[in-house]
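Note that this complex is displayed minus one protein chain, with the remaining chains in position.
Labels for the chains are A, B, C and D, by order of writing; each one numbers its residues from 1.
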Amino acid sequence: MLYRESGQFISDYRADRRIFRLWQERLGFYLLLVFAFAVVPFIANDYWFSAILVPFLVLSLAGLGLNLLTGYAGQLSLGSAAFMAVGAFAAYNFHLRIEGLPFLLSFVLGGITAAGVGILFGLPSLRIKGFYLLVSTLAAQFFVQWVLTSFGWFSNNNSSGVITAPPLLVFGRDFSSPAGRYLLTLAVVVALALLARNIVRSELGRHWMAVRDMDTAAAVIGIPILKTKLLAFAISSFFLGVAGALWAFTYLGTVEPHGFDLTRSFQILFIIIIGGMGSILGNFLGAAFIVLLPILLSNLSGTVLAGLIDPGQLENLQKIIFGGLIVFFLIKEPFGLARLWQNFRERSRVWPLRY
Amino acid sequence: MEFFFEVLLGGLLAGVMYSLVAIGFVLIYKASGVFNFAQGSMVLFAALTFVSLLERGIPFWLTFAITLLTMVVLAWAIERFMLRKLVNRPPITLFMATLGLSYMIEGLAQAVWGAQVHGLELGISDEPLELGGMLLSQFDIFAAGVAGVLVIFLSWLFNKTRTGISLRAVADDQLAALAVGIKLQRIWLIVWAVAGFVGLVAGLLWGARLGVQFSLSLVVLKALPVLIIGGFTSIGGAIVGGLIIGASEKLAEVFIGPIIGGGIENWFPYVLALVFLLVRPAGIFGERAIERV
Amino acid sequence: ANEQYFPLQSYRVGPYAAGGTGFFGGFIDYLQYVNTKEGGVNGVKFTWSECETEYVVEKGVECYERLKKGLNGAPAAATNPLSVGIAYATLERSAADKLPLITINHGRTDSTDGSVFPYVFPLQLNPYSEVSAIINYIATKSGGLDKLKGKKIVTLYHGSPYGKETNPILELLAKKYGFELTLLEVPHPGNEQQSQWLNIRRIKPDWVILRGWGVMNPVALKTAQKTGFPADHIIGNIWSNSEEDAAPAGSAAKGFISITTHPSGTNFPVLQDIDKVVLKAGKGNLQDPKRFGTVYYNLGVVNGILNVEAVRVAQAKFGKRPLTGDEVRWGFENIRLDEKRLKELGAYGLVQPLKLSCSDHEGGGAVRFQQWDGSKWNVISDWVQADRKLLRPIIEESSHQYAKEKGITPRDCSKES
Amino acid sequence: MTAPLLQLDNIEVIYDKVILAVRNISLKVAPGSIVALLGANGAGKSTTLKAISGLANAERGEVVDGRIYYLNRDITSATPDSLVELGLVQVLEGRHCFAHLSVEENLLTGGYVRHRSHARLNESLEKIYHYFPRLKLLRRNQAGYTSGGEQQMVAIGRALMAEPKLVLLDEPSMGLAPLVVEEIFEIVHTLNRQQGVSFLLAEQNASIALKYADVGYIIESGRVAAEGTTADLKNRSDLQALYLGLEAA
Partner (left out) sequence: MSSPLLELNHISLSFKGVKAITDISFAVREGEICALIGPNGAGKSSLLNVINGVYQPDIGDITYAGTRLRRMQPHAAARRGIARTFQNIALFKGMSVLDNVLTGRNLKVRGSWLEQALHIGRAPGEEVIQRQRAEEIIDFLRIQPWRNSIVGTLPYGLQKRVELARALAAEPRLLLLDEPMAGMNHDEKADMSRFILDTQREFGTTIVLIEHDIGVVMNLSDHVVVLDYGKKIGDGTPQEVRENPDVIAAYLGTSH
């Protein structure tokens, strides 16, 4: 009975609203942080940093961004990658054009620019609902990509439209090494995840869910629908924008508009489906899944199945497995990995009883 | 001026090609409330199966029959292993399931038939027709005819048959549909099989235009705004939407494109659809969502 | 182990699978051939393993990171991603890892300047050379460079950074030679081009340069036919020149002209040999043996020849053992493929004469023109050279700017041996 | 004694694999009888009905234990449509009309399974309009826009279109005006008498339910707490205050 609630009486509301209510959870979280910040940098190698950990973190953040919009506020979006692109290119340009702008601040400004664009494409959500709203987000997806490819200014007139990251200097320290990139990404992602957690538990988070569950009723009880929806778009896009900037700067080091195409938007959507809509933890689980599964499969083919099955077929197989898993999750556990984890916890709480 | 009309006419005809794909969407949406993102993959799958068989020397009509059968089997499998288990779930869940499905179908299509590019000749000549100084594509006119026939057939199916009413009932409330004894599973099988057939027709025509290859699954992106302008629930809307999108995007690309930079065809239809939606939030012919309190 | 390793970031599925399967098929078959026929290079056998990138940048990066350290002790010689996006994303990494990055016929034009980009090799033909050669060809067809004046040329380009890359050079050439240039963009992926071709119909150009990729190519040809533009006045660039680009367009492709750095076909000793040693022995990599000798396949073979040659050259200097990436880089920089050497390799006519150096990582800069007869390509011209002298200053300007941005001090090439 | 039309043996229903809604319910419906299920909110009445009609599956519910028999066959895992064909129809709690279909189309959907011919359909339709004249007025209106009570009539009418042998009625009186409630129970009564249709109804309005039913079951937390003929139940003082609230009648 690892998770014992008994004995922990929550005596005031302040304690009840803490991010983690049980001491086990708090301890677990702190241990995880210590591990991620202090232990991982010493045990992981370049491959882990560059090819697994950093993309995992960035995608988690992107998933988080979309989850705020879709999982919490109920607005379907297929334009996540566009907001990432805006974040990446804006951060790049702020850094490029404002002399001496602190590096992290350019991330924030990138995020804010993305938020602005998010608001713009969120405006129709007041009138358009459900699947019809996909149109607005797809418009964002294609329009942003077009703008970024068509106008050389955004990539500082690079002939291939590719932007490259400047040296990652934060407070005078260089974070360009793989471990440094990892730490920088980790810090940003952890900070934003905590912020997100706070938001969804606040009044605004409740408004989002209210709008998601039934927007007419929400209007009747006085929730300002437009503001709520626009804030959802703005904050979601902010997170996505920062994720985009991280993608370009700390992960790949270079990026072209095409790197944020529709496929990326789908990828992010899959993260939240598999991870769990309306859950913060879910994004991390979903991203881990989406980063690790292909690598696992492809490594398997390189070793166990070497020669048995050609890499192209393996990729097809992977597609089938991926699609299959998505369907499987939707059938068996519509709330994703996060719910599985929660169920597991519930079980261990009452273990060995069944219900 | 003549040029203008040429662009306009060409656009209208191209628009009908989008409609062909959009019809597949409408069919499934109207009949089960599912927004089927996998329609594009079905188009790819059908076309790929068709050419691959054809290239193995099987005669045209036999190939057509076999491919159709394959699509029915696919529909059966989708019903059996996916839809049946997702009864009475929110539409968004089903939508996402079809995303997963599209991955599976794409993977499957490439696994079975490989990733090569195939040419497909339907024997419809594509020498342009000259009409008062304007060139018109014979092929596109043929495609428009096919689309017309499809629309007439499907409108009949939905409005004049018992099945039609049952289909719409399923789209509204699956639980209640079950309660009155509608055979959901059979309905789904029928609808998805018909969508497979529409996919095959679209696949052949698009395949003859583009060559049969992976990019065929991307034609959904062109069909979406069409669908949205027309309304998800209207077969006729898919045609009208297609005409509007086709004509306006071509005119925009030719006349506005050069001013603002060209290559605007990818987003223009979406922005146009958005404008339409702001005026009519359920498309031109779509049914409004009913919200009563 | 006495082995040299090639990490292969291949792509065999997805929208560009046709290119990937052909190219990597040829590349692998050539390595296999060298192993079987000659037991490797000086007894050092080649090994390789594949990692599927699907032409997706981050997958390419993951593959790069996974494979760069070699396999079972065999060190990596060079990476060949065959993708501009992946090349960009691994450009700095490969410099840091001292592993040559081969971008044959594509890539970043300014990486031709090896003093700034020591580890990047846009072998044979960079994008600028490509358009310059096409213009030179049109000039020959019109009867001289001075006849270009007043000619109308439309460039139809893929709406991606790759597609746009050569636009500035085309504009420059248009100004220099006085032809009328119209640039038309086709949005990705390019399966709808009616408006562009209607525009072309209105402009009535003398030539259309097709700078396509993937599905955009056959669709361009089909739409050209639909709008009545003759295929034999369309010139495909280096990624619009394969069987997979022309054949799906069916009869519409007949007469279509494109450039190539290597003829297709199997009439070269080296290909005959590969057929004998590898394919006939059932060890071929192609799923569809009919693609033997196609443009992408042959490009793979050419790429194999160049990579192996680099290893061979480097071994001559560093010893007959598996080499480090940095040593292979030296090998690339010292490739000297003249007529004699090409004949020894059985690749005369397949590979153009190449001479690389510290400052020139491209080497050739020549193309031939081929025409589609409805079922195969036929070469219709001799080697046509790009105006490399004209391009060099532009390249250097760009590479020096890069050096400044990144704080790189260019190598002094006069001191390289 | 004749064999029961419907019989439940110790069924247990779980939602979502974790929520135990029905723990242990056994009950019988004799042919031609009216049986009432009574009990507080959340007792498990609706769940029981949905388990019988096979609709629980559609809400991620599952009969994990026990068996259900109808017309002497085991229908524990039968599909809803096969049950409708066998004449077992449920009226769902909370109306569930097809919002975009007109009132008449709603009714028609109910008749498709059991009637093949056009004439028979129209005949049934007229019967329903006879029962609920208000629906005739609204026949062309979209059901989604009709009032709560009207939707309830549509739902009941739609089920009756199938000319069932056994109707599972979940809270038929909910949201209906007193006059209409009376009418509905009169309809139930008539159908029962004249055509031998059996009813299993879950109803909160105990007084009216017991007035018309032959047998009653009282459900508490997913178990049968008491059962008997309605006459017996009405006389059991221990139940009166708790469940039946008969003092107000």
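To be clear about the criterion, a contact is a pair of C-beta atoms (placed from the backbone, for glycine too) under 8 Å apart; a residue touches a chain by one contact, two chains touch by 3 or more.
Since the model is a prediction, treat every value here as computed from it, not as a measurement.
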item: Touching the absent chain when the full complex is considered, from A:22, A:44, A:170 or A:214; value: A:214
item: Which residue of A:278, A:294 or A:312 touches the chain not shown here; value: A:278
item: Per the touch definition above, residue among A:223, A:293 or A:317 touching the missing chain; value: A:223
item: Contact with the hidden chain (one of D:81, D:104 or D:150); value: D:150
item: Residue touching the undisplayed chain, where the options are A:57, A:165, A:231 or A:268; value: A:231
item: Chain A residues touching the omitted chain (full complex); value: 12-14, 16-17, 195, 198-199, 202-204, 206-207, 209-210, 212-214, 216-225, 231, 278
item: Touching residues (missing chain, whole complex) on chain D; value: 15, 19, 38-42, 93-95, 134, 138, 141, 145-150, 152-153, 171, 174-182, 204-207, 242-245, 248
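The definition used in the following text is that only the chains that are shown with their structure count from here on.
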item: Chain of greatest Cα-centre distance to chain B; value: D
item: Where chain C and chain D are represented by their mean Cα positions, the distance between them in whole Å; value: 73
item: Chain B and chain C, separation of their C-alpha mean positions in angstrom; value: 37
item: Interface hub residues of chain C, defined as touching at least two other chains; value: 12-14, 17, 21, 159, 185, 187-188, 287
item: In chain A, residues with contacts to at least two other chains; value: 146, 149-150, 312, 316, 319
item: Residues of chain D that touch chain B when the two form their complex; value: 53-55, 57-59, 79-81, 83-85, 89-92, 96-101, 105-106, 108-110, 112-114, 142, 144-145, 155, 158-159, 161-162
item: Parts of chain B lying in touch with chain A, wherever the complex brings them together; value: 35, 81-82, 85-86, 89, 91-93, 95-97, 99-108, 110-111, 115, 221, 224-225, 228, 232, 261-264, 266-267, 270-271, 273-274, 277-278, 281-283, 289, 291, 293
item: Residues of chain B defined as touching chain C within the complex; value: 3, 6-7, 10-11, 14, 110, 114-121, 126-128, 135, 137, 139-140, 209-216, 218-219, 222, 249-250, 253-254, 257, 261-266
